[in-house]
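Before any comments, here is the structure.
Complex shown without one protein chain; remaining protein chains in place.
Up next, chain A:
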Amino acid sequence: MSGRVLVGVKRVIDYAVKIRVKPDNTGVVTDGVKHSMNPFCEIAVEEAVKLKEKKLIKEVVAVSCGPQQSQETIRTALAMGADRGIHVDVSGKDYENLGPLQVSKILAALAKQEDAQLILLGKQAIDDDCNQTGQMTAALLDWPQGTFASEVSLEGDKINLVREIDGGLEHIKINTPAVITADLRLNTPRYATLPNIMDSLMNNETELHKPNHRTSLCVGLIPLFETVAPEDMQGGTDRSGAMLRHTVLQSGKPKRIILSCLCI
């Protein structure tokens, strides 16, 4: 086993920014708007670095697909403790059309190329909320997947995972190599300290890749018709008699429960 972990990091509009729709409704305003690493990707990087610190894996490689500015996101990952960065250069129209299917193809190809033991991703990106890349990558590679992970532990060549699902917590055990997507409570990401950032700026540890399969970027594109801001919230109305009235059952004679109009 190579002991190498691939971590995907995505550059998204910062979570604190007020999103505005472009006047021509073709998307949201990104020009001049503050961007940062997707919060779930930060959690994934933190988990990878923790595994390296526990000496369970040997190398953390941060990958980002996007334009020139994605290098900033990779550098943040380097400052948090990643060893190497790979920037897959996608810009212009290709970048606008870049979605989970295309990215998962790129990640699958990179995983084979880098002989990765583990791929760590955030469960979803806060801009498109797709929640697909991890699952698609695993399918393309035919690897087991542990999504919505809130606890990860390596046991030999297997992984123990706790997943947060609707019904509660699910414990699973999967083989490696595998794809894991990080959920909120997996860990608390560390701050990239200023000395680490300066170190990461000195070392040029980021390789540039041009996606050589143009076909992978052109297939499965989802056409975007329109982007519209949600309507302003209106106040609620109280339909008369919509309240469920009931009297408390006392011990002894059951009282009649009166139900007036139930508004469903």
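In this text, a contact is a pair of C-beta atoms (placed from the backbone, for glycine too) under 8 Å apart; a residue touches a chain by one contact, two chains touch by 3 or more; residues count from 1.
As a convention for this text, contacts and distances are computed from a predicted model.
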item: Name under which UniProt lists the unshown chain, selected from "Histidine-containing phosphotransfer protein", "BOS complex subunit TMEM147", "Vacuolar protein-sorting-associated protein 36" or "Complex I assembly factor ACAD9, mitochondrial"; value: "Complex I assembly factor ACAD9, mitochondrial"
item: Touch criterion as defined above, residue of A:Glu72, A:Glu96 or A:Asp128 at the omitted chain; value: A:Glu72
item: Which residue of A:Thr26, A:Ser91, A:Thr193 or A:Thr227 touches the chain not shown here; value: A:Thr193
item: Selected from A:Ile19, A:Leu201 or A:Ala229 as touching the chain missing from the view; value: A:Leu201
item: Those residues of chain A which, in the complete complex, touch the missing chain; value: 16, 32, 36, 72, 75-76, 79, 191-195, 197-198, 200-201
